[in-house]
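A single protein chain has been omitted; all remaining protein chains appear in their positions.
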Amino acid sequence: MIGGLELLLLLPMAGATAALTVRGRDGVAVWCGLAAATVTLVVSIWPWVALHGDGRVFVAETDVAWIEPLGIRWHLGLDDLSAPLVVLTTLLTWCCLVSLLRRPPDCGGVRQLVALVLVIEMGSIGTFAALDLIVFFVFFEVVLIPMWFVIALWGDPHDVVGRRRAATRFLVVTVIGSALVLVAFLVLRADTGTFDIVLLRERGVATGTGTVVATLLLMGFGAKVPMWPLHFWLPDAHSKAPTVGSVLLAGVLLKLGTYGLLRFWRDVVPDGAVAVAPYLGALGVVGIVYGALACLAQRDLKRLIAYSSIGHMGFVLLAISVLTPQGALAANYGNVAHGVITGLLFFVVGAVKDRVGSSDLDVVGEALYARAPRLGAIFAFAALASLGLPGLAGFWGEMLALLAAFDPNPALARSTYLVLMVIAAVGVALTAVYFVVAIRRVCQGVADRDALPDVATDEWVSWTPLVLATVALGIFPVLMLWSAVPAGLAGSP
Amino acid sequence: MTAFAVIVLPIIAAISAVGAAHRWERAAPAFGIGGTAAAWAAAVAVGVQQWGGADPSVVGDGYVDTGGFPISFVLRVDQLSASMLVLATSVALLVQVYSVGYLRGDPRYPSYVAFVCLFTSAMALVVTADDLFVLLVGWEVMGACSYLLIGHHWELEPARAGAVKAFVMTRVGDLGLLVGIFVLGKAAETYRVSGVIEAALAGEIGTGTATTACLLVLCGVVGKSAQFPLHTWLPDAMPGPTPISALIHAATMVAAGVFLVARLLPVFVLSDVALGVLSAVAVVTMLGASLFALAADDLKRVLAWSTVSQLALMFGALSLGTVDGYAAGVLHLLSHGVFKALLFLAAGSVIHAVGTQRLSSMGGLRRAMPWTFATMTVGFAALAGVPPLVGFFSKDAVLAAAVDAAFHGEAGRGWPVLVAALLTTVLTTAYCVRAWLMVFLGARAGQVTGPDAVVVAPVHESPPEMVGPLGVLAALGVLGGVAVLRPTYLGLEPEHLHVGVALTSIVLVGLSAFVVVAEWSRSQRCEPAEVLGPFRTVLAREASYDTLLDHAVVRPTWRLSRLTAVVESDVVEPYPRGADTGAGWASRLLRWFHDGDVQRYVTVIVLGAVSVAVVVGMVRP
Partner (left out) sequence: MPVLLPLVVSSLLFGIGVYIVLARRHAVLVLMGVELMLNAVNLNLVAFDAYWHDVLDSGQVLALYVIAIAAAEIGLGLAIVLLVYRSHRHIDLDQLRELADRDDADYPRDSSGVAS
């Protein structure tokens, strides 16, 4: 059967091709790409809406034979985990392309950048929609090379070698992770004889094999999430990447890792993951505290937000490691909330960097409230959202993760998780500290430098959807939490 | 529905105020006062309905499934909620009117109005929410508004520091509250406040669980209401605009902690340990804070410590665990809201006129500012507990409940609370009279007659939009005592006036005032606190608690963070760099073989082929 998801894959490719080949000025190419992204965004909302009611059914499913001799099928579909992430991807891509309209990169090549962004979007959507292991892997890898180019060619204009190194480091660490993931997939195939995720979910996997697979996936996806101690590539990548690259990296690419972990641990190896879950929880919590402490010492805004991403992903990992439906909901909420809020943060910091020339705190100076009031206000808003202020999206992700850790899967040791929950709560406090300190350093203070141009219309257009999404997800948690507890799933009450 | 309006109207007003600010000059005050007035009207409507004896009204039935117990989006208004709603919206409305005069010409006025409106909504949400998580949302939004408003004058270092300190200390406490909600929810199998109370009354919550939950909830309460050990943020929040201090840090937000304990009292009653801890905290705080107030030189700081002390008094009353204690605590909460807001707004009027907050720079203002003098006198008298003002009745209720508990019930908690409350009465009167004398009586500081005369700028009374609210609050303070604050409005039996207690407290008030006035006259009308002698410096430094916190918590955290940065650059970074260098060495090693000598390449091929042939030959002969 053919669902409609191929449309979501073809549209970005068409946009990329159009951007590269259309004649005329560069602006026309960006408009082509933006048109494709707009249509993709609109189309991607339908599966999410169509899922309302039962999150366990796959919508828009496509299931045709692809490479018969190897047993690989072209199997796509969206469910309650993946549909919101697809919308997040299309939304962030749309915002990125809008921001490229009036602010093309100084070094030129905006056509190629637009094309690469659209390819990354396609790869991400494909990863989220894939229901076959090899299809998943293919799209998972598709994203990497374009991202390398984005960081290495359009990154920090003052540091050519540094941005190459950051991009290569990102690529190498992620590819090593992918290799481990591929080994895990092959083990699954060897053990069960199929690559299909739905079939694997139905048939189940033996616990021994499941544990091996779960460990390999932990290490493999952990490199992408990023999980401590495989996190070292993220601050470099973010500080050298262009704004568009940072937004996509933080908003979408990190989610590929957590989505993979959540999908395979929840659906394919739920029993095998029991042995490894406490380690995931522990590493996630270490990431929360470590990330928060590192943030306090940062002198560069983009590195600060990178470390805060490590912290937020730590919460998502803690939620995944709980192995309950509540944990899965919490992890997905955290995923989407982090994508929206950190995307906004990177846009704002990118705007500051454009105006001042650097994201270093000493160069940026103080009193942004005075020099560019609206910019300062949005920065403060995004920072408050990111520290988990209730009423905004970040709160539910963090709170539900802690709540899930309070009541883990009966097969897991509750005392371990209570300890993890307490340490994570300390991390929440530290997160609050570094964000208000950041607001104090950047927005407040004595206004002794020149005023900066305030937020322009095109910036408003590309940021407002994220602001609205942050508020909407904060006061209407029902947007993410409508799917009832799935019946008949391992671990459900 | 009306309750919902109380929450929503100020938010609409906030958005309108900010949105229309650059188009219409008067947008901010218009929307601010209009929106808050509408909310106040709705609150009064709800209040009249509830005080008239209606059943608690429930609004809304939405809920959200999280995989565990659902989170309900339901509001429940009973008499306690209604009283709090009226108090919050009334003070908010008066503050909005007052701010028109106080912040005249401030360029950030629209955002100020928006945050005050948002705060009002959040407070309304806290007192009407029937779900613990929704309550937490309102609780923390209040904290965020408090943070944003304390930092209103962010070009000043004390404002920035105070805002950060307030936010961080309350957030730390709120984490305990969050975990406490988890425990309560699991024990009662619901997150609905009404459900939790029902479970507690039905005995479904064990003592151990109740203790854990209550102690955790106390973390949040202690943080929000600035009790020991999280008490130092409130005086440091004083660099914020004075109307904010009146609204947030006197009448409403800090009172939310008292409200929460009062609301969850059925659960607290299940745990003696929790009530014991609460009363210990209350006793320590009420005495310590009033001593600090006695030694402080800053008028707002005196009032801030006074707030801390009075909140402790409310907690002391609640910790008795009796119906009388509950009634007394809530009554004092409501009356304190009135007279403390009055005192802060009046202090704002004084500070606005004189230009300084230091008591030692004030004096002799009673002629220059007659209205402020009159209303502030009423406020100080209410705080000290002079009959027939409202403060007298509520403090009397607390003392009576303590006497009851000490003699007839929980002697373990009753006696400490009683003794502490009596001592606090003395100290409260002392610092009230001291402040009153130093501000209004005597000579103006700096006014020295003779050749060394220092010229002091003339002082005049504040504009009517500032004095008006003062008058309203003073009137409430005078009338409130008998007419407005009756326990029947909380669904309880009318209070009997405990004559013995009343007389004792009047005597104590009189004695204390006499001593202070005498000391003041003796010390050339300057500083009555001189009587404390060397003890004064210790109190003025507030027992160096902040320094302790700095050394014990703040500096280690900074050190840890620098350590983490060092770990990142020196411990974690070498691994990928090492991999990079290692790969370089490996490739250089292999490169050694590629020196262009073709014959060496062929030798290797031959050797390799031969060994493979030999191995194959040996394996499969």
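For this structure, a couple of remarks:
Letters A and B mark the chains in the order given here, with residues in each chain numbered from 1 onward.
Please note the rule applied: a residue touches a chain if its C-beta (ideal position, glycine included) is under 8 Å from a C-beta of that chain, and two chains touch if they have at least 3 such contacts.
Since this is a predicted model, take the numbers as computed values, not measurements.
Of B:503, B:553, B:602 or B:616, it is B:602 that touches the chain left out of the display. Only one residue from B:23, B:460 or B:588 touches the chain missing from this view: B:588.
For subunit B, the list of residues touching the undisplayed chain reads 580, 584, 588, 591, 594-599, 602-603, 606.
Definition applied: only the chains that are shown with their structure count from here on.
Residue ranges of subunit A in contact with subunit B, taken from their complex: 169, 173, 229, 232-233, 235, 290, 293-298, 324-330, 367, 369-370, 377, 380, 384, 389-391, 395, 399-400, 402-404, 406-407, 421-422, 425-426, 428-430, 432-433, 436-437, 440, 443-447, 477-478, 481-485. Chain contact summary for the complex, subunit B toward subunit A: residues 62, 64-68, 71, 111, 133, 136-137, 139-141, 144, 147-148, 151, 154-155, 160, 163-164, 167-168, 171-172, 175, 178-179, 182, 186, 557-558, 560-565, 568, 572-573, 575-576.
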